[in-house]
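Notes follow the structure.
A single protein chain has been omitted; all remaining protein chains appear in their positions.
Up next is chain A:
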Amino acid sequence: MKSIEAKVVVLGSQGVGKTSVVIRYVGGMFSKAVSPTIGASFFTYKMTLNNYRIKLQVWDTAGQERFRSMAPMYYRKANAAMLIYDLTSADSFYDIKDWVGELKKNVDTPIVMCLVGNKCDMSDCREVTSIDAEEYASTIGALNHETSALKNTEAYSVTRVLLVTRVAITEFAILLAPP
């Protein structure tokens, strides 16, 4: 069994649920008391896949404007970027474009991008359609997922949510793993 280490950076506007999504797949739970991240938090996540032992080092960044200038520190060496938006907020979706532009400009090494629409349990207040997201993801060559770090309907039961986020992260791993 071979082992791989990969660095993942989580980017997105404030309040979209970056930390909640990270905690969901690292800890497998949802905490209501997640408070805004200060600076950046560091998580590690281990998994085995296709005979590879994969260790993900996840930088969960703060979305607040004042920490924006620190982002290069985290994405510069990243193998993958999780771009999280809140699908009930069109603005947070537009902000992703800034992030993508910044990544394209500043990162020379290949980086896997994954677009994640969070809070899909609140589809009533939806401002970003699946089609828009899918279309945008394909133009930038990113993976596309929708998820809910919270589960408040049956359709988004814990297992399902876990599955969706895991799928997203697994796809990272597959792309990162050498053939």
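FYI, a contact is a pair of C-beta atoms (placed from the backbone, for glycine too) under 8 Å apart; a residue touches a chain by one contact, two chains touch by 3 or more; residues count from 1.
Basically, contacts and distances are computed from a predicted model.
**Q** Can you tell which of "Trafficking protein particle complex subunit", "Vacuolar fusion protein MON1 homolog", "Small ribosomal subunit protein mS33" or "Geranylgeranyl transferase type-2 subunit beta" UniProt lists for the chain that's not drawn?
**A** Options "Trafficking protein particle complex subunit", "Vacuolar fusion protein MON1 homolog", "Small ribosomal subunit protein mS33" or "Geranylgeranyl transferase type-2 subunit beta" narrow down to "Vacuolar fusion protein MON1 homolog" for the missing chain.
**Q** To test your reading of the contact rule: which positions on chain A touch the chain that is missing from view?
**A** 14, 19, 23, 31, 33-43, 60, 62, 64-67, 70, 73
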